[in-house]
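Right, one structure below, let's go through it.
Only one protein chain is missing; all other protein chains are in place.
Residue numbering begins at 1 within each chain, and the chains themselves are lettered A, B and C in the order written.
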Amino acid sequence: MEQTLKVALFGVTGYTGAELLRILARHPGVEVTSLVSSSSAGRTLGEVLPSLSLSPLSSKRLVPEPEEEFDLAFLCLPHEVSLTTVPRLLAGGKKIIDLSGAYRIKDPEAYPSFYGFTHEAPELLEKAVYGLPEIFREEIRTADLIANPGCYPTAALLALYPLLREGVELESIVIHALSGVSGAGRQTRQRFHFPEMAENCFPYALEKHRHTPEIEDVIERVSGIPMKVRFTPVVVPLVRGMLVTVYVRTGRRDLRELYLQTYANEPFVRVTESPPMTKWVSGTNLCLLYPHYDDRTATAVIVSAIDNLGKGASLQAVQNMNLMFGFEETLSIPVEGLFP
Amino acid sequence: MEQTLKVALFGVTGYTGAELLRILARHPGVEVTSLVSSSSAGRTLGEVLPSLSLSPLSSKRLVPEPEEEFDLAFLCLPHEVSLTTVPRLLAGGKKIIDLSGAYRIKDPEAYPSFYGFTHEAPELLEKAVYGLPEIFREEIRTADLIANPGCYPTAALLALYPLLREGVELESIVIHALSGVSGAGRQTRQRFHFPEMAENCFPYALEKHRHTPEIEDVIERVSGIPMKVRFTPVVVPLVRGMLVTVYVRTGRRDLRELYLQTYANEPFVRVTESPPMTKWVSGTNLCLLYPHYDDRTATAVIVSAIDNLGKGASLQAVQNMNLMFGFEETLSIPVEGLFP
Amino acid sequence: MEQTLKVALFGVTGYTGAELLRILARHPGVEVTSLVSSSSAGRTLGEVLPSLSLSPLSSKRLVPEPEEEFDLAFLCLPHEVSLTTVPRLLAGGKKIIDLSGAYRIKDPEAYPSFYGFTHEAPELLEKAVYGLPEIFREEIRTADLIANPGCYPTAALLALYPLLREGVELESIVIHALSGVSGAGRQTRQRFHFPEMAENCFPYALEKHRHTPEIEDVIERVSGIPMKVRFTPVVVPLVRGMLVTVYVRTGRRDLRELYLQTYANEPFVRVTESPPMTKWVSGTNLCLLYPHYDDRTATAVIVSAIDNLGKGASLQAVQNMNLMFGFEETLSIPVEGLFP
Partner (left out) sequence: MEQTLKVALFGVTGYTGAELLRILARHPGVEVTSLVSSSSAGRTLGEVLPSLSLSPLSSKRLVPEPEEEFDLAFLCLPHEVSLTTVPRLLAGGKKIIDLSGAYRIKDPEAYPSFYGFTHEAPELLEKAVYGLPEIFREEIRTADLIANPGCYPTAALLALYPLLREGVELESIVIHALSGVSGAGRQTRQRFHFPEMAENCFPYALEKHRHTPEIEDVIERVSGIPMKVRFTPVVVPLVRGMLVTVYVRTGRRDLRELYLQTYANEPFVRVTESPPMTKWVSGTNLCLLYPHYDDRTATAVIVSAIDNLGKGASLQAVQNMNLMFGFEETLSIPVEGLFP
């Protein structure tokens, strides 16, 4: 790509927006032309995100609608707002990476139950490409609309993919997932008030979580077999970090070789020698995987660690952008964790 | 005291209310007759505070106004609400321990500037006894209205008291105070959202804080000399805990002896052999003091550690209650810290 | 019990010892006659545990061997040391509550593989009573030797017990367990150094953990059926707290009723209306259980929350002591959580 890519960012002041801007401000092929925010229009980026107050973009003013040209829009918006923004921008000839869940599931019937709205643009669900490069890299290169994956599905699907791709028979899939609190967004809530969240952990949405159909959808698309998964998310007192453990009954035992081979050429996935720590991936786009076969119970246990704002959201979005616009896939994306 | 003391608690669902109830539920001389809450009336205590769901009071229902008799009211209310509740209850013959700041400062002129309201009951300011037993024990025993001290003043005044009592000449008093986040209450705010408060610390109210006049007021009453203090509060990522460092230029050097002697008979104050840790006092009514004289700069440096919800609020309130009603001063008040 | 029970505590300076002393110092039926410590003999309790420096036991000196009479010994010792201390004390006519794992598993063959030693007193394994009162209350009352349960088994077995007791057919038992760092003891290690453990979580002992045979042993004793469990422990950045999720394939669906009924008379177990938070049980002997039946996958999902040092260790030990010596079972055992 010769020319500079012009980028607009919708929804600047949340955590995924902040993380995107930390990277985009330094990306050599990108110019951020518009910072769109309904709540903070008129203020500068440095004012609303003091951690970016020495960024080159610091003095840029937030606007209610883009005033300058752009080729690509990142949407860090609520699901309902993304739902209607996407068709409008596509109609204007823009490419889109949508970090919400509005276009992730292929079946429009899933939305009323899991998202609470009827999908108004079902024809775009087919057009949307699920932005998990390790599975859908080629489709991503030519996509107009990327549905950037959820954090839980990213970690869980990368843990399952080597088995799914081989068509291994799987039973009793249990996905137990720990998430840092930033995954719940920037909106304050009683349970995330520091005195109540520190020294605390708890499960939530045991009955029903939006990421269940998202995971099952991709499982079926990759393996050709519909499977139900038992998914339990738990909040732990981390700011960033996600540790997903997948349990699956299977006879397939040579997991380490299978995983090493599947991900041999992936720049952001690594099969580790010992169970991974979330701290190793803080601030990066890495996914660390550790597969273990438990002979006693004939169970594959796969541990997957990501930064929920990194590979789980914004850095994966940059990876998708790099693929869509012909940049080197790894350009400007951190892989060195902030340690300690 | 032969009879059981009947107690009403106003403002149940906040942190000081929860901490009071943790203790009062087990106090052998107390019966909690009314739990008053405007926001949660109709629900049970166990519902609004699950940490108390196996307390003997768990199934007690919250009420908008007391329905049963009581002798003593604890007020865990906003300053403005305490301001008007106090005269009403006093008129009804009740005794009161007020955990707000509405009656702590003697000078009514201070309120508009520091609390944002004109004091409507200035005649009660004289009547109110400042509930710091180590200084005002005898007045507390016979008081009808206790103004329970703020957390910062408690820690700072206990650090200064041995010098003040002796009339030692003091210059350049600097009070640098670290507070856990529970000191800011249960109301959610952006800066106390877990992802922003974890791994963070920052000063606030540098220009003006309500506890400055409260501290200066007591300094003058004890020493007879008006002094200005420079007070800086800093929030640190603790749930509970307060560490106050007081700096004062003075020629008085035998601090350790002075402090040991001053507090020799105090059940809740201890002069430590090494600088105290806040963790040592978690969940207790202790104040740990470590005085150090810095010869190089002719400065007394006194470190004071308390639990901001313990000696800094609710457990000190129970200590005041014990004094007011003739119980043993230490009855039912924890001194063993939760460690680790 | 009329007379005061004389108690010796072996292994004072670790976390389970500290937690025991926090309670025993205030227990009305107990006199702590000896504090045994090999590493800190000669120092006082207040010196080695400053959080207890205002405890009535504060000035008591630690000794290398008990110098005074005692009826009951609590052992907070390494497994290997407990192994040889138990027969010696039993021979001297003492009763014992052993907080180590040295006498928890009935089968002596398990020890070389899981504990790294050959069991030298296999005849005592039969004599030892597993100190989980909700299952073995009657045996505990008359026991001379209590093997106080591990924290993970306590939380997991209380989650499974209602199903096991009914003889419900169970398949594919997965136990995914989060533990606070205090569960790993007081010995420093690189991974538990604050800068590396804060903002971190990770699984460990994926291949093999001592608590697996302990859990399986009790499962078989209760249900009569040998079952294998898949057990994964994960360290999360809590000081205290344990959240265990048990997954089991079963056709039994009326879980809530079953759990409410099973534990209707238990003073320390509560079936919650919503998934429990570890913070609700901090500093208590509570076990909170939340059973959920997932129709989509025919899986029972039971969440269990305890304080790993409370019901998971020292407070359960006090509960056992109360049973063994005829005190009221709940005497002096906290059920109100420190909140926040």
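Everything below uses one rule, namely that a residue touches a chain if its C-beta (ideal position, glycine included) is under 8 Å from a C-beta of that chain, and two chains touch if they have at least 3 such contacts.
Just so we're clear, the structure is a prediction, and the values are computed from it rather than from any experiment.
**Q** Would you indicate which residue among B:L5, B:L77 or B:L178 is in contact with the undisplayed chain?
**A** B:L178
**Q** Among the options A:L5, A:A18, A:L77 or A:L145, which residue touches the chain absent from this view?
**A** Considering all chains, including the one not shown, the answer is A:A18.
**Q** Looking beyond the chains shown, say which of C:L5, C:M197 or C:V318 touches the absent one.
**A** The single option touching the absent chain is C:M197.
**Q** Can you tell me which of B:G14, B:G241, B:G312 or B:P334 touches the chain that was removed from the display?
**A** Final answer for the missing-chain contact: B:G241.
**Q** If the hidden chain were put back, which residues of chain C would touch it?
**A** Contact residues on chain C toward the absent chain are 15, 180-182, 186, 188-190, 192-195, 197-199, 237, 239-240.
**Q** In the complete complex, which positions of chain B touch the hidden chain?
**A** 172, 174, 176, 178, 191, 195-196, 198-204, 206-207, 228-230, 232, 234, 236-241, 243, 245, 247, 249, 275-279, 282, 290, 292, 294, 296-297, 299, 301, 303, 305, 340
**Q** Pick out the residues on chain A that sit against the missing chain.
**A** 15, 18-19, 21-22, 25-26, 49-55, 182, 186, 198-199, 239-240, 267-268, 270, 272, 276-277, 279-284, 286, 335-340
Definition applied: only the chains that are shown with their structure count from here on.
**Q** Can you tell me which chain is nearest the middle of the complex, judged by mean CA position?
**A** It is chain C that sits nearest the middle.
**Q** Could you put a whole-Å number on the gap between the CA centroids of chain A and chain C?
**A** A distance of 39 Å separates the two centres.
**Q** Touching two or more other chains, which residues of chain C qualify?
**A** Only 198-199, 239-240, 276-277, 279, 282, 340 qualify.
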